[in-house]
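Missing here: one protein chain of the complex. Every other protein chain is in place.
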Amino acid sequence: MSVRMNPDRQLRIGMIGHKFMGKAHSIAYRNLTFYFPSSLQPVMQVICGRNEEEVRNAADRYGWNEFETDWRKVIERDDIDVIDIVTPNDSHAEIAIAAAKAGKHILCEKPLALNLLQATEMYNAVRENGIVAMVCQNYRFVPAVRFAKQMIDSGKLGKVLQIRSTYLQDWGMESNPLNVWRFQKEKTGTGAHGDIASHLIDLARYLVGEFAEVSGHLETFVKERYVDDASMFLARFRNGAIGTFEASRFSAGNKNANRFEINGEKGSIRWDLEQMNLLDVYFKEDDQSASGFRTIHCTGAHHPYGENYWPAGLSVGYEQTFINLIKTFIDGISTGKSPEPTFWDGLVNQSVLDAVVESSEKRSWVKTPSACGVSTE
Amino acid sequence: MSVRMNPDRQLRIGMIGHKFMGKAHSIAYRNLTFYFPSSLQPVMQVICGRNEEEVRNAADRYGWNEFETDWRKVIERDDIDVIDIVTPNDSHAEIAIAAAKAGKHILCEKPLALNLLQATEMYNAVRENGIVAMVCQNYRFVPAVRFAKQMIDSGKLGKVLQIRSTYLQDWGMESNPLNVWRFQKEKTGTGAHGDIASHLIDLARYLVGEFAEVSGHLETFVKERYVDDASMFLARFRNGAIGTFEASRFSAGNKNANRFEINGEKGSIRWDLEQMNLLDVYFKEDDQSASGFRTIHCTGAHHPYGENYWPAGLSVGYEQTFINLIKTFIDGISTGKSPEPTFWDGLVNQSVLDAVVESSEKRSWVKTPSACGVSTE
Amino acid sequence: MSVRMNPDRQLRIGMIGHKFMGKAHSIAYRNLTFYFPSSLQPVMQVICGRNEEEVRNAADRYGWNEFETDWRKVIERDDIDVIDIVTPNDSHAEIAIAAAKAGKHILCEKPLALNLLQATEMYNAVRENGIVAMVCQNYRFVPAVRFAKQMIDSGKLGKVLQIRSTYLQDWGMESNPLNVWRFQKEKTGTGAHGDIASHLIDLARYLVGEFAEVSGHLETFVKERYVDDASMFLARFRNGAIGTFEASRFSAGNKNANRFEINGEKGSIRWDLEQMNLLDVYFKEDDQSASGFRTIHCTGAHHPYGENYWPAGLSVGYEQTFINLIKTFIDGISTGKSPEPTFWDGLVNQSVLDAVVESSEKRSWVKTPSACGVSTE
Partner (left out) sequence: MSVRMNPDRQLRIGMIGHKFMGKAHSIAYRNLTFYFPSSLQPVMQVICGRNEEEVRNAADRYGWNEFETDWRKVIERDDIDVIDIVTPNDSHAEIAIAAAKAGKHILCEKPLALNLLQATEMYNAVRENGIVAMVCQNYRFVPAVRFAKQMIDSGKLGKVLQIRSTYLQDWGMESNPLNVWRFQKEKTGTGAHGDIASHLIDLARYLVGEFAEVSGHLETFVKERYVDDASMFLARFRNGAIGTFEASRFSAGNKNANRFEINGEKGSIRWDLEQMNLLDVYFKEDDQSASGFRTIHCTGAHHPYGENYWPAGLSVGYEQTFINLIKTFIDGISTGKSPEPTFWDGLVNQSVLDAVVESSEKRSWVKTPSACGVSTE
């Protein structure tokens, strides 16, 4: 007895790019309805890359029906519903704007663009063409982070007062990674700043609120490099909270130490991507002598996505962040509404990134948004 | 341009059962070549369950081509190469023996059987029919555990002296899970003992060596239950090591705390499934003042399976244990040799389980193997 | 303006022995009223050791008024109120019995004796002479452990079901510590067993209840040694709880890993001496999604002894365990009642130690008490 696919519950995906993020997005499309059986079924129709042999292999390995070497041809196809952009940062704008004009829904890797001007054009293209678009800030979709958001929204932590947040890596210390595109200024814009501080900014906006002003400093330890190795900044938020932020590729021993601690009037939370299933939570209202940070394994049936994966105590991994995100993206397409983080979120993120760069140059605090007349309200 | 499947690199799977382990095995078949592109391609041909509606849904959700309600029909099919048994423990023997006689390769969930007699018959059926068979002890395939094995084998920890090992859960404390098959003596044999102490025994055999004798005690806290809630035992190994073991479903706050610490003459290692990517390692030879347990995030390129998944510091999850195991199983089929843990391993595991039960009843140490004339050498 | 000492609030101490434990007890006497100003003031009158130069130096360094080389002379002095025994295990009985007959109050290091017979004689001497006597099981007096006891007694953890407990060290692995008295069978009785398993037994009796029966194994890894390097045993308690215990001097990387986890019907607690100020606590009744082990820094004003030391978050150390114990001992003298752990506790502890040795020899479970007609009820 054969199992039929329901043709009207399908969305055809064209993915531009096929490397690290191409792999991550592919596993998510592949397994979406496995974990979320009520979801629309994405069809992995065509994957695109400039090197034919590489993209053929990627298509074969990741399970795409077809491959292509010219991204414009993918966008021109009538049978493609969604364009997923996983290319280096310098091509996001051109591809996204073309896709929007062609009426395709868009998922775009972070950071949205090289600068605020590009981001604004992308945002406008999405708005004008009425398509659904989302930025792939996957860490919002970690179950423990989602649960942190629920707790903040429920008021259990009270008004948020402070955030301290770091994203520490050490691969920048290896000799001569100059040929990696993430170190090429024209492809990447900034270094650690745009690559990983953009994650910090997204999580801070998600969990704390909108940035009001920043004071920052970008540092290049290896002077031959053209992009920053580390970025640090202070922030004030519009709701009165304050924060410290730091992104570094020179923190030996830290591989992907994306961490935050948030202090509210009624309690605190802590998270670390390297132990992504855990969330530490402190409630001031706990009995005084028995109060302490609770370490919660956010894999129970009551946690976000808990019913979709495994019994409590059994870990989910990095790929689940993409599955959960794409679930939200696909749901957005089915309802016609761009889910958060939208291109607007990507644009605001870019404005904070740019404000930090400007602050680092001016050696003073800079209000966000700092340019382009963009208002974050 | 379509991507072709290579027909001669396929193995057709028939899976008997479709619940928790059915889901786990399905995700592994589904993604095997995604992560291990050089592997043979398993074809998810048919899934089998007694309830037609449920199994139809499982087939649809998990991506099986067909479903079936009578496991004997699956075994009789000529086009099926592999039988994967994910049913409750009481049916493992009958299905496996039938599958072996039909010349199918077999993957069977743990524990292998209800008792040593069954396990012996299953082992004999496999041997007599020359098929490839493996027991699904997935925790051997956690990258951190695999890395622990590499370190022990390399001699970096020296001769192993001690192991202490627990598998602690707390779901047994919930009211009235009597309708769960894992609490029904006729389906499960023992309770926590066979279900989770069998994991401890497998890891101890993998990392330390063969058991020589045990002294154990099984406890039922809820007297209305027919199976044990907790199992604890001491062990002496043939190589002179000693160990303590404990499995419990009544350890509040522990969800899947499968943990071990192993002490060797030159160092120690510690692991906990709830933080499955981490391995703590201590080397005696380290500079005296700078010595301490190192917490290793076993996701680097140099770690087992590190190249197959994500960059260092990005976690893999529970499903990866099954993907890695099935990679080994499929490789075994392609070479015609049953990979470890084999049915022999399952049989020896059962002999240790049985020896603990016997010890608990006799109130004295019991040598393993304790029955059936099985020699573990 | 001079500060007067109140002469009628003094107790004169004679300490027999002056090495590791002599130092620990000395710092406690010295600082008792500093931290507990309402306590009786102990006077460090005389310290005794066989080597005159060493004991003179100890007196000078630790602040004893006088020194002595013959312990019998100390006991004979009329002006001495308390005999504190910090000698190797083989002399505890003789000194304590003589001190009791001389009407001195006694603090005696653990384990109380070399065997149950000696312990019984000591217990009888104390009872017959109506003196106050206490065994120096200092880990009962760690604030976090005291707090654990409060929580168990308050019923917050419900009925205790399980304990797992280890005391792991690695100094036994160093070459040739044979000249240490703790490795000389005639001085020490057993090795790791009496030295550190006695701590585990004391904490288990304190926190869980009386032992009913044990099954144990003692192991000597270095065969040239005459005492055990490791001890492990299972236990059933009279109240139905079960437990696993392990003491080892061969666990590389563990320095003083005196740890326990206790599971009750309503929650669990965990503690580790190496991080002695922390207690992990889990309550089943916590909101399901926000439940996890809380890490409590037991230094707050509401914790045991919290008011006597420093503000919350500032650690106390090893010496505080002795100060707190001696506070209790001195209070006991002032009220005329031996505080727990009494010599009865020391005797019962010895009976469990002996039962484990007997079980290890017989290879079967042994009921406690195992000899001498001692009843632990």
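Going by the order they are written in, the chains are A, B and C; count residues from 1 in each one.
Basically, a contact is a pair of C-beta atoms (placed from the backbone, for glycine too) under 8 Å apart; a residue touches a chain by one contact, two chains touch by 3 or more.
As the structure is a prediction and not an experimental result, all values here were calculated from the model.
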| item | value |
| --- | --- |
| Contact set of the excluded chain (shown chains only) | A, B, C |
| Selected from A:88, A:143, A:264 or A:300 as touching the chain missing from the view | A:264 |
| Selected residue (touches chain absent from view) among A:89, A:118, A:198 or A:251 | A:251 |
| Among C:150, C:275 or C:328, the residue in touch with the chain that has been omitted | C:275 |
| Hidden-chain contact residue, picked from the options C:59, C:134, C:151 or C:281 | C:59 |
| Sites on chain B contacted by the missing partner chain, in the whole complex | 147, 151, 156, 281, 283, 286, 288-297, 300, 302-303 |
| Residue ranges of chain C at the interface with the undisplayed chain | 1-3, 20, 24, 26-27, 30-31, 33-34, 37, 56-57, 59-68, 169, 171, 254-257, 273-278, 297, 299-300, 309-320 |
| For chain A, the residues touching the chain missing from this view | 161-162, 164, 166, 168, 170, 173, 215-217, 219, 221, 230, 232-234, 236, 242, 244, 246, 248, 250-254, 261, 263-268, 282, 284, 291-293, 363-365 |
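Operating definition for what follows: only the chains that are shown with their structure count from here on.
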| item | value |
| --- | --- |
| Far-end chain from chain B, centres as C-alpha averages | C |
| Between chain B and chain A, distance of the C-alpha-averaged centres to the nearest whole Å | 35 |
| Computed distance of Cα centres, chain C from chain B, in Å | 42 |
| Multi-chain contact sites of chain A, meaning residues that touch two or more partners | 297, 300 |
